[in-house]
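All protein chains but one are shown in place.
For clarity, chains are labelled A, B and C in written order, and residue numbers in each chain start from 1.
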Amino acid sequence: MGNNSVKQAKISVAQFHKLCEERLPFAHEMGLELLEIKDGTVLMRANYSEKYLRPGGTVSGPVMMALADAAMYALVLSRIGPVELAVTTNLSINFLRKPLPGDILAEARMLKLGKRLAVGEVSLYSDDKSGTLPRDNPVAHVTATYSIPPQSA
Amino acid sequence: MGNNSVKQAKISVAQFHKLCEERLPFAHEMGLELLEIKDGTVLMRANYSEKYLRPGGTVSGPVMMALADAAMYALVLSRIGPVELAVTTNLSINFLRKPLPGDILAEARMLKLGKRLAVGEVSLYSDDKSGTLPRDNPVAHVTATYSIPPQSA
Amino acid sequence: MGNNSVKQAKISVAQFHKLCEERLPFAHEMGLELLEIKDGTVLMRANYSEKYLRPGGTVSGPVMMALADAAMYALVLSRIGPVELAVTTNLSINFLRKPLPGDILAEARMLKLGKRLAVGEVSLYSDDKSGTLPRDNPVAHVTATYSIPPQSA
Partner (left out) sequence: MGNNSVKQAKISVAQFHKLCEERLPFAHEMGLELLEIKDGTVLMRANYSEKYLRPGGTVSGPVMMALADAAMYALVLSRIGPVELAVTTNLSINFLRKPLPGDILAEARMLKLGKRLAVGEVSLYSDDKSGTLPRDNPVAHVTATYSIPPQSA
């Protein structure tokens, strides 16, 4: 069975938001918002505020890294259930284009879900408010590995 | 000439703090503090607050990524001067040990300073308040590449 | 204009093979074969031989890294022309599944082609001889950055 043929998410959008509010204050204060868990992918938004800015009138790198990491966390939990102790072991980001000073969208998908490790990729986009992702023009691309605690499956 | 035989930093600790205050609100609000630019390395601290926490009673990954990225930015500016438009092109982090819920220290050093790209590595540690870095027990390790704008040398 | 809306490749399959034969003996001896440059992607094969094996009866990592790097090189040259001095600056690979002891296929696509840097991703698959790529089951995933020499555009 492939990576993305997923019947039902093991965590809901509401559950993930509650987890962020209570247990991930950094992500919560940043304005990260999980939009959708669907067909084995996760869509998340970083709601723009002026504190995101960096010189050049663009969104700072750490905002994008935090967004990608949270999107990947939501993706992993959507597959294995609310196993809070799943942790990132590796994250690699390539910054590709200067984001506009506005919302950033992240789409995460799984490359491999194993018993001990989950590997996914996250594409980041400036939200152009068209309602579709500008897939040919990502602002950043991330691969991330999460370690899954024993007996959590 | 090697990477780390540096006579004088091209930006001071005070200048960098001013830059953060005015131009990098995300880093500033997080409580990042540049401690030292010396012998071609940069030492930076993330001053702990409860918003750093994630499930497991440990510091969340994005805090460490933001700290490492800022330490590398300070390192690059210490070499090329206050070229604000230097930007990260790639950052890769390995999370190694669960940090204590406390301050995180980052030490950045240059691997290669070229005309177009600067590559460095950043080691992160839980601050054990001993006054020395616990070099055998990093909590994370980062390599990062910055792109240097043309004519900034 | 997006990444993958490409009219015509600036290097042919035959030209690339000639370049490998004459200038990249390591890739040539390994049995790398460029299959196709099409729609902005590159498809390359590593033709299996027993020297690829590693303990576990699987293909060794360096074979996959060499294949991915060569596929990315072909992709870059297909966009900028036969600029031999384009060089890898960063390559990051995640090994996802144990490859079968057989041919490995690599599909490379561009994430961003800039004036100074080209960033792409390469997905690697065990060739199941079905004639289509088993996209849900990559054996490895690579992101790579190439540096483009000045005035080569």
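The criterion applied here is as follows: contacts are C-beta pairs under 8 Å (C-beta built on N, C-alpha and C of every residue); 3 or more make two chains touch, one makes a residue touch a chain.
Predicted model, so just to flag it, every value in this text is computed and none were measured.
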Candidate in contact with the missing chain, chosen from C:18, C:38, C:54 or C:135: C:54
Contact residue for the chain not shown (choose from B:18, B:38 or B:97): B:97
Sites on subunit B contacted by the missing partner chain, in the whole complex: 1-5, 92, 94, 96-97, 111-112, 119, 121, 135-138, 141, 143, 145
Absent chain, residues of subunit C that touch it: 19, 23-27, 29, 50-56, 60-63, 65-66, 69-70, 84-85, 87-95, 98
Subunit A residues that touch the omitted chain in the full complex: 89-90, 92, 116-117, 145, 147
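What we mean here is this: only the chains that are shown with their structure count from here on.
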Contact graph of the chains (line, ring, star, complete, other): complete
Copies subunit B and subunit C touch via same or different residues, half shared test: same
Central chain (by mean CA position): A
Cα-centroid distance, subunit A relative to subunit B, in whole angstrom: 23
Distance from subunit C to subunit A - Cα centre to Cα centre, in angstrom: 27
CA centroid of subunit B to CA centroid of subunit C, Å: 33
Residues of subunit C engaged with two or more neighbouring chains: 92, 145
